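The complex is shown incomplete by one protein chain, all other protein chains being positioned as in the whole.
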Amino acid sequence: MTEAAAAERPVATGTAPLLRAQNLHKSFGGVHAVFDISLEVPTGSIFAIIGPNGAGKSTLLNLISGIYQPDSGSISLDGQDLSGMRAYRRVRLGLARTFQKIRLFKQLSVLDNVIAGFHVHHKIPAWQYVIHATAFAQDRQHCREEALRLLEFFGMSARLNVFAGELSYGEQRMLELARSLATKPRLLLVDEPAAGLNAAEVDVLLDRIRMLRSRGITVIVVEHNMDLVMNVADRIMVMDYGRHLFQGTASEVQKNPAVIAAYLGGELS
Amino acid sequence: MSDSAISQRVGKEKMLRSRWVGYFLAALCIIALPLIFNDTYWRTNLTICAINVLLALGLDFILGYTGQLNLGHSAFYGLGAYVSTLLIVKLGIPFWAAFAAGVAFAGLAGMFLSLFAVRLRGHYLAIASLGFAVIIYQILLNWISLTQGPLGIYGISPPPAIAVGGAVIADFRNLTAFFYLVSGFTLLVYLLLDQLVRSPVGETLTAIREDEVSAASLGINGAAWKVFAFGLGAAVAGAAGCFYASFVGTLVPDAFYVNEAFTILAMVIVGGMGTLIGPVFGAILLTLLPEILRGIGDLRLVVYGAALTFVVLFMPGGLVQAARMVQEKLWPGGRAS
Partner (left out) sequence: MTTTIVLQQAINGVVFGSLYVLVALGLTLIYGVLVQINFAHADFVTLGAFAAYFFMHLIGAGYILSIGVAFLVGGALGWLINASIFTPLRRRGNELLPLIATIGVSVMMQNLMLTWFGPIPYAFETQYSSQVIRFAGIFVSWQNIIIIAVSSVTIALLYAFMKFTFLGKALRAVSQDRETAGLMGINPNYLIMLTFVIASALAGMAGAMLAPVLVLTPFAGTSVIVKAFAIVIIGGFGNVEGTILAGLIVGLIESYTTQFLDPGLIDIVVFALLLLMLAIKPTGLIAERREENV
């Protein structure tokens, strides 16, 4: 399995990293959630962040996506400094994310959820929002077709008109991914995507994430599930108590004594 | 094009046609009503109805589509009425210019208020809007040199007649003509809001209402859209105020007391918030019901309060939900949305 995966993996080019974070600090009420974290994510790679519960992984993701602003330190996307930039602005730069606790629009259908993701890409002159003329119709058509394609990629074509709240957990995860891809990101942040999925669903998920990489999308995954991480990530960063513990390839991580100690009694096998 | 795509297209066109049929029927109703009810009493009621529909539409756009609990809609109603009237009466500004000014002022006030509480939990906005309505009412009541306070402003004229080449087409002192003016305007506003809601703007607003954090992850600037929606809804209320003033001819602050905001809220909730068509019927029902059931005149407000509570508890989708349930019973097997 690892051999085939290695053969498929594109060679990391010598280009600048897509995402660079330097010396990030974030505290809540005196407790350090993230302490002096730096990382570089090469373009077109899959970068995993792992660590025990409370290690600060989700906080780090929230810092990158802009929900929190760091107390100090900087983040840049493709050379552009993200300091002070609110979350919604980062989407236009090509940054998308999913959430650990699934946040779909439960009262909307599967299709409408994905179409909502095209928000930053509409090409409609303002007046046509009121008087629906040609550009409006073309945009609607285009969005719909794109949405259908995305949903097909995630195997949800049969569930188009179902309300998102009625989907199974695994389907909701897929829908969330499809929706975030509607924003046409260069960098996708995925927060614990395998939580609550069975083995078969995890396999499909793995597959999709690999396919995303082969389409040039850089992926950062926060995960507990070691299978997913070891089989798919090009590079892994281990966190513990908000601090950087170790960074390296899958095999390096598995052998590192500090990592093993942190996970004592945990999931590393 | 595949089979399913073709049937989608056809289905969409059917819906489109039925929507325009709906508008056509509405226009017919509007034209017919004052001719059927040709006494002053009912024509007055119909006009008040139209004004209330306008108010309910504005509030539904704010509450139903962006989830902002605005408890002070009466403030924007009052601002529109007083600003336009004062401009006409004190500065002699022509009616429609004053109308535009009243609408703009109310809209800006709405945006201003929304800006305050935009990043806070819904309860903060609810209370701030209530406080705002109280402040506006107190200003209208106490700034006597400007508004004449409780004594009121008298002798407000209706809009100037429309004349083409010396021949008068519409004289708005005529109750029927005025009704046509207000309900025509209301129908246009409905059309405008409906078109917006059926465009990506509607999706955006729904996304914000459902989950603002999630919406932000799709690039939606929740704060800006909420302020925009509030401004538009408040502007619509301002227009209602302008019409009210020129309709009743007398302007007193009490017409814009905070209780009015709760009445409008009841119309939106009873009709079904977030549906646009629901509040239309909610407004019509709650305006006309007390007139039809004459005996309960004094208990009118108790009925509003009860309606509000029971709808929220037992049928939160209001009339629209009830209608859908009836539709399901009679024609089972409909599809989502």
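Just so it is clear, A and B label the chains in written order, and each chain counts residues from 1 on its own.
The definition used in the following text is that contacts are C-beta pairs under 8 Å (C-beta built on N, C-alpha and C of every residue); 3 or more make two chains touch, one makes a residue touch a chain.
Everything numeric in this text was worked out from a predicted model, so none of it was measured.
Shown as candidates are B:22, B:94, B:122 or B:249; the residue that touches the absent chain is B:122. Within the full complex, the residue among B:31, B:108, B:141 or B:192 touching the omitted chain is B:141. Take chain B: the residues that touch the chain left off the picture are 67, 69, 71, 116-117, 120-124, 126-128, 130-132, 134-135, 138-139, 141-142, 213, 258-259, 262, 265-266, 269, 298-299, 301-302, 304-310, 312-313, 316.
We take it that only the chains that are shown with their structure count from here on.
On the side of chain B, the complex with chain A involves touching residues 192, 195-196, 198-201, 203-204, 206-207, 210-211, 213-222, 335-337.
Remark: chain A residues 65, 67, 86-89, 91-92, 96-99, 103-109, 112, 115-120, 122, 124, 128-132, 136, 139, 143, 161-163, 179-180, 182-183 touch chain B in the complex.
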